[in-house]
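Here's the structure we're looking at; comments come further down.
The excerpt is restricted to a subset of chains, each kept in its original location.
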Amino acid sequence: MPDLEQRVRQSFARQQFMQTLGAELTAVAEGSVEIAVPFNPRLTQQNEFVHAGVITTIMDSACGYAALSVAPAGHEVLSVEFKSNLMAPAVGDRFVARARVKRAGKTLTVCAADAFAIKDGREKLIATMLATIINQPIPNP
Amino acid sequence: MPDLEQRVRQSFARQQFMQTLGAELTAVAEGSVEIAVPFNPRLTQQNEFVHAGVITTIMDSACGYAALSVAPAGHEVLSVEFKSNLMAPAVGDRFVARARVKRAGKTLTVCAADAFAIKDGREKLIATMLATIINQPIPNP
């Protein structure tokens, strides 16, 4: 497992909210990360669709980890801000967020993500995100 | 309980994801809604702060319900998109999102929300949102 993947997997494992959602880290590469979450009634809104907040959360985490995969050594990342467009109801068996770095600077990284609903093996684009992430030096222990 | 409050409370009660987060609807008025969530380790990210996705979710729901409180009869609301700025770490005993309608149109409503961390009885602004919500006719049964 390359260093960058280990770095991302270790941080993901410490995010208790990912476990609360049932989210898994399904792909990690330099500058791109994929996170998936299976349908669960505990994640729904009033119409039994998965809540926009869940889809946004996995896009946000995928963007953050895509940024972390290219961040300078000794740094961690924090979300500065993001915009999420919900384009279709989150109806499906499983939901996948795929993020990629658009530009990595010394201080700020810009990432984009798309989210897909998977139903009967077919993917449908349901949401998209544009996010700004900041690199922060990890304080010495 | 006025009609608009009932309308918002009934929809909120059907959002299972709000229960998963431990969120409560703490205030409803015409054009403004407040949602609160107590700290819980199940909601944290890698630094033990509450995850940006949780804070964003309660701001999104508060915006949606602020829009619903002024929507035409026979309509429900869906989030079209939102932008969330995370301005300080979500550290505290309790987190509150307060949303208000900025403009209600026939089809689209624009809402703004702020989120606060409450620690030892003091509030700190930690995040802010700008959101677009669409009114949709409720299909006849």
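The first chain written gets the first letter, and so on, giving A and B; residue counts start at 1 in each chain.
Operating definition for what follows: contacts are C-beta pairs under 8 Å (C-beta built on N, C-alpha and C of every residue); 3 or more make two chains touch, one makes a residue touch a chain.
All of these numbers come straight from a predicted model, not from anything done at the bench.
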item: Oligomeric state of the whole complex, in copies, if 2 are shown; value: 4
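The criterion applied here is as follows: only the chains that are shown with their structure count from here on.
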item: Subunit A onto subunit B, rotation angle from CA fit, given as a multiple of 5 degrees; value: 180
item: Computed distance of Cα centres, subunit B from subunit A, in Å; value: 21
item: Subunit B residues touching subunit A - in the complex, by the definition given at the top; value: 11-12, 14-17, 19-20, 41-47, 50-54, 56-58, 60-61, 76, 78-86, 89
